[in-house]
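I have a structure here, written as structure tokens, and I will follow up with some questions on it.
The complex is shown incomplete by one protein chain, all other protein chains being positioned as in the whole.
And now, subunit A:
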Amino acid sequence: MNFSYLTDPAHWDLSATGSIPNLILSHLGYTCLALLFGALIALPVGLYIGHTGKGSFIAINAGNAGRSLPTLGLLMLMVTLLGLGLLPVLIALTVLVIPPILTSAYAGMRNVDQRVVDAARGMGMRPWQVLTRVELPMALPVMFGGFRNGALQVVATATVAAAVGLGGLGRLLIDGLAVNDYSRVLAGAIVVAALAVLVDLFLALIQRLVVSPGLKGS
């Protein structure tokens, strides 16, 4: 194995375009945008379905459909339809994160002990208060699971951005393969894997801070 690309200080120069830190930043940029849009779409839908129980087939089928959709194929389709640019990449990645977020938001809400919800209503909480003060905090552990799952998938899959001429760590893989520079490919693989672990650790930390200690182990 040849780690020379990874260990070369020149490739870690923040000011040089195409350096590893810059690729990490653009990679994280795609990841965050995809998670943001994915959450904006999937959270309200998942919470609504979980809260009301209406249309639960959507939540269940979204999970299955999402898993079977090839992101690269979808990306190529979007590029054909919309042309090159950030938008097709974001659409493809957003579609990737919607299923885990939606399914877990739904499952988190369904899991909330209905006796506790009954107590909350019986004590005089209005529907909005029941949702924000009782159901959401209780659903958080499960929801975080889905969100972390989605984040991992996007970090791993955002490499496809490079296939349509954008940046991100996929550049190392695709350019490395193109010029038979396997040291560069290896560097790309290692950094993507490390980034995935770091992102998950970071989200685990946030989860610790946000989820009530009373829900641990439940």
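Basically, a residue touches a chain if its C-beta (ideal position, glycine included) is under 8 Å from a C-beta of that chain, and two chains touch if they have at least 3 such contacts; residues count from 1.
Criterion: contacts and distances are computed from a predicted model.
Novice: Which choice in "Monovalent cation/H+ antiporter subunit A", "ABC-type quaternary amine transporter", "Cytochrome c-type biogenesis protein CcmE" or "Ion-translocating oxidoreductase complex subunit G" gives the name that UniProt lists for the one chain left out?
Specialist: So, among "Monovalent cation/H+ antiporter subunit A", "ABC-type quaternary amine transporter", "Cytochrome c-type biogenesis protein CcmE" or "Ion-translocating oxidoreductase complex subunit G", the name matching the hidden chain's UniProt entry is "ABC-type quaternary amine transporter".
Novice: Check each of A:89, A:134, A:169 or A:186 against the chain that is not shown and name the one that touches it.
Specialist: Result: among the candidates, A:134 touches the missing chain.
Novice: Touching the left-out chain: which of A:40, A:116 or A:197?
Specialist: Final answer for the missing-chain contact: A:116.
Novice: Across the whole complex, list the residues on subunit A that are touched by the chain not included here.
Specialist: 113, 115-116, 118-126, 129, 134, 137-138, 211-215, 217-218
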